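What you see is the complex with one protein chain gone and the rest in place.
Every chain is named by a letter (A, B and C) in the order it is written, and numbering of its residues begins at 1.
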Amino acid sequence: MNRGTQVVICRVCSEGAGLLDVDKLARVASDAPGVCSTVVVERACNKKTVLEIVDDAMAKEADRLLVAPCSKKEISPALFQTYAKKAKMNEFLMEAVDIIGEVTLPHRDDPTRVQPKAEAKLRSAIVRINMLEPLQRTEERMRTSNVVVIGAGAAGIEAASVASAFGLHTVIIEKSEKKIDAPGVVMPKSRLISAKGHAGNYILTIEVGEKRETLECAAIVVASGGDWREAKGPIVDELQVAKPLHHLEQEIGEGRLPGGAIIILDTPDPKGIRTPAQDFMWEEALHCATHIRRKSPTTEVYLVFQEMRAMGLAEFDYKEASELGVKFIRYDSKKPPKVDTKNGTRLIVTDMAQEETLSLAFDTLYYASVAPNPDNAAIAVALRIPISSSGGIRRGSIQRGPVATPRPGIFVCGTAKFPKSREVARLEGKAAGLMAAQFAAAGKWEFGGSVAEVTSDKCSACLTCVRTCPYEAPFIGIAGKAEIAIQMCQGCGICAGICPSKAIELHNYTDDQLSAETAAYLGGDF
Amino acid sequence: MADAKPKIVGFCCEKHGTESVDLAIRSGEQYDASVRLVTVPCTGRVDGLHILKALEDGADAVFVLGCLEKNCYYDTGSIEGRKRVEYVRTMLSEVGIEPERVEMFNASSTMVWKFPEIASTMSQTARRLGPIEPRGDTK
Amino acid sequence: MKTGSNLEKVFEAGKFAVTAEIGPPQSANPEPLIHHAKMLNGSADAFNLTDNQTAVVRLSSIASAAIIMKEGIEPVIQMTCRDRNRIALQSDLLGACAIGVKNVLCLTGDHQIFGNEKAAKSVFDFDSVSELYTFNKLRNEGLQPGGNVLEEKPEVYLGCAENPFATPYEFRATRLAKKVNAGADFVQTQAIFDMDMFELWMDEVRSRGLDKKTHILAGLIPMKTAGAARYMKNKVPGMIVPKRIIDRMKNASDAAEEGIKLCVEQIDTLKSMKGVHGVHIMAVKWEEIVPRIAEMAGLLPRPSFD
Partner (left out) sequence: MIVAERKPLGEIAEMIAPYEKVCVIGCRSCVAICLAGGEKEVNMLVSAMGLLNRRTGRTQNLDGLVLERQCEKEWVKEVEDRILESDVILSMSCSLGAQTIGDMYPEKIVVPGLNTAIFGVPEEQGVWSEKCLGCGDCIIHTTGGICPIARCAKSMLNGPCGGSSDGHCEVNLELDCAWYAIHERLKLQGRLELMDMVRPPKEWNTSHSGGRRVIVREEARLTSHQKRATEESQ
């Protein structure tokens, strides 16, 4: 199986900083066990050179390749591609050891240690490559390229439009009966019940009215929005004259102006659950306040917020609002405003800046706040995606994209995550639509490679892996032992690191491989 | 006791961890050559055993560098990594070895200052504590 | 008449009974007991001698009883299930009866975690209900749980405790019913601070007719300081102290006097409460105040049956 490693050392890059002795490095390589060929070349990325070293690899029957001294990202992809094609080398047996990045560049100030450290690094890289397994990646065809969007709010419609423009069929699941103008199919009065399958091939069960339907799709966009129903929080419940901010927007849109003094308050306590300061209403609130003062300069307008930040162009609105005499009152979330119960049209609030308790008379109070969509929990359970402590759908690492959930093929945008201004929600909808469309349009889902595998004999079926894996890849199979669904496995190795019976290994990052590589590196004395 | 050339192992995740290291290096930062980086896909892959083995194999200090906990590429991986590190530290305390030889760090790919800081912290710790060997006061 | 104990006589005579509590010393010195016995003589019908209360090691309840009996006052011994299995409980019951003890209060007992021997192995072979059940069978039929029948049955007046303020509240009267069914002749309640809540419990008790089947002594703790009130509210599980009581203690110019006043007021309320047959005053570490409270509450002199 392990025939031998060819080590290719590139002189141009190695000698760049004048700190490395390339010939000595080459001797280290050729003395190392498992190395069948050591080639020092002027420039490894040169096409002609590549062909020469591939010939050498084939002649020496090398089945693995280690290139020094830069990282795989910096080496011409042609080098590895040619190997894969001509020498039929497995992609998992070709690695690069980044001596420049890890040794030469950061230790220029300590030049005597550069050479011995580079040698140790090379030795450990050789130890590692000798232990690597040739792995395979598998692909699965997507049975459909449909994109399903959950929620027909601003973000959802935008997502469907973008995916549709990409040439894909889109289906919007919307719980209300409202008429939606969006491309593809819109299913009103419907909601997600459960989901099966994995990226590229999801099978959803949808409840439409009384019936249940099955829906296959390649990718999913969650745009479930917030809870826009009207009763919000204890303050608002006490008041007849309290309305959500979108009522004010509507009134303004219809050319009406509310009479009397107005307070716009970010209710700190919607439904009794403390939520962080909500940024999504800042712009809307500013916009309404300036509009009213502009039209009716005698109307008192107070903006009572825990925090108010105007971003981008909204800065102009803020400036205008101040100039027009909108009164900004900032309060501490620990001291939320109270309605004067003896006189139901006064709001008692302590202004943080002045440390002064104010009693504001008003005629109408608009609350600028939204609670998370109560359906989020059910959506998260069905799609197996995480939910945040504030009740929104939690996105995955930013490295996966700003609208990605940790699960491949499922994206989230807009207020489903956390209250967003309409503009931001639309933009996120676009992004999610695009990412979902690109994902679905690929037509195939590739998986495997460096994934986890269970040694059944050692498994105690303790469920630790099943409970800990963020992707729900491990499951207890029919033999009563853990197994890994490789379509779900993303190769993080959390299960391998936590298994109390040491029954799980992550291919090419096994305990033995990691320990041997570490020991070899520690073996160097520098 | 101070060792001019301590041995420090850093298990570094190949997502934010490695990217923060790369960024520091490409920005010209210099750090103690005693640091030996071993790449893991995610700090959740790190087993307490890897850390203990590294110490057995001659490391004076070991650190684990992963993504920020709220922004881990593998969602909960760096939280798992921290728990493994904490457990090893408990074990070390129980056998009378300084737990500060083992540390967990988190960085995002844009925190250019973070890795040099980590290397310097660990290097100082390793130099201060020296190798794990019989102390003068042991009978 | 089951035993002819003084306490039983008071109840049978339909008088409003008074019991009080004496905490035995944490030493082998009997003097504090003798001192308290002398001082308290005549201020109550019987005196409880706690059994290693809150799991703190003290001079034993039965030995204390023997000591105060010499001073001519009647003891109620307490027997918890924490430290004794059924062999020791029965044996101690027989022993106590033999030296003339007539009243026994059956308790499960505070857990050892609260005391000064936290590493102790607890017994809990019985709980208070099974203890009552067993003692009742012993006195009525002479029948031991193991099947043996005693030749001489112990004559003993059986009491229990009940806490109207522990959860689940709706079950508390039922639990008293269980104890009455198991053989409790009288019950001393947990200290009452929330009189409204006690009244609710009494409603339940009366509706089940329990006040006709057993004698209820309402428990009271006179407080010396506001701190004591706060402590009981925050630190003693199953104790409810309303804020107004704490405020009253806090705002008083002389907290001890206020505590006495409060206790006397409570006794006045309880005297007219249907089904309450007496009070049980637990003056923890303040035993000397009992005669004054009894005096102020118009409970003196105590009836005599000689």
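Structural remarks
We adopt the following convention: a residue touches a chain if its C-beta (ideal position, glycine included) is under 8 Å from a C-beta of that chain, and two chains touch if they have at least 3 such contacts.
All values reported here derive from a predicted model rather than from experimental measurement.
Just so you know, the chain we are not showing touches A, B, C across the whole complex. Considering the full assembly, B:L92 is the residue among B:A24, B:V64, B:L92 or B:A119 that touches the omitted chain. From the set C:K2, C:K15 or C:K178, the residue in touch with the chain omitted from the display is C:K178, counting the whole complex.
Among the residues C:S27, C:T167, C:S207 or C:S304, only C:T167 touches the chain that is left out of the figure. In the complete complex, the hidden chain is touched by one of C:N52, C:Q78, C:N103 or C:Q190, namely C:Q190.
Within chain B, the residues in touch with the undisplayed chain are 47-49, 52-53, 55-56, 88, 91-92, 94-97, 132-135, 138. On the side of chain C, the interface with the absent chain consists of residues 81-82, 86, 108-111, 113, 122, 124-130, 133-134, 145, 161-163, 166-168, 171, 174-175, 177-178, 181-182, 190, 237-238, using the contact rule stated above. Contact between chain A and the absent chain runs through residues 458, 460-464, 467-468, 499-503.
The rule is simple: only the chains that are shown with their structure count from here on.
Viewed as a network of touching protein chains, the structure does not reduce to a path, ring, star or complete graph. When C-beta pairs in contact are tallied for every pair of chains, the largest tally goes to A-B. Per-chain Cα centroids separate chain A from chain C by 65 Å.
Centre to centre, using the average C-alpha position, chain A and chain B are separated by 26 Å. Residue ranges of chain A in contact with chain B, taken from their complex: 101-103, 105-110, 113-114, 117, 120-121, 124, 386, 396-400, 406, 450, 468, 470-471, 490-494, 496-498, 506, 509, 511, 514-515, 517-519, 521-526. Of all residues in chain B, only 5, 7, 9, 15-16, 22, 24-26, 28-34, 36-38, 40-42, 44-47, 49-50, 53-54, 57-59, 67, 71-77, 80-81, 84, 109 touch chain A in the complex they form.
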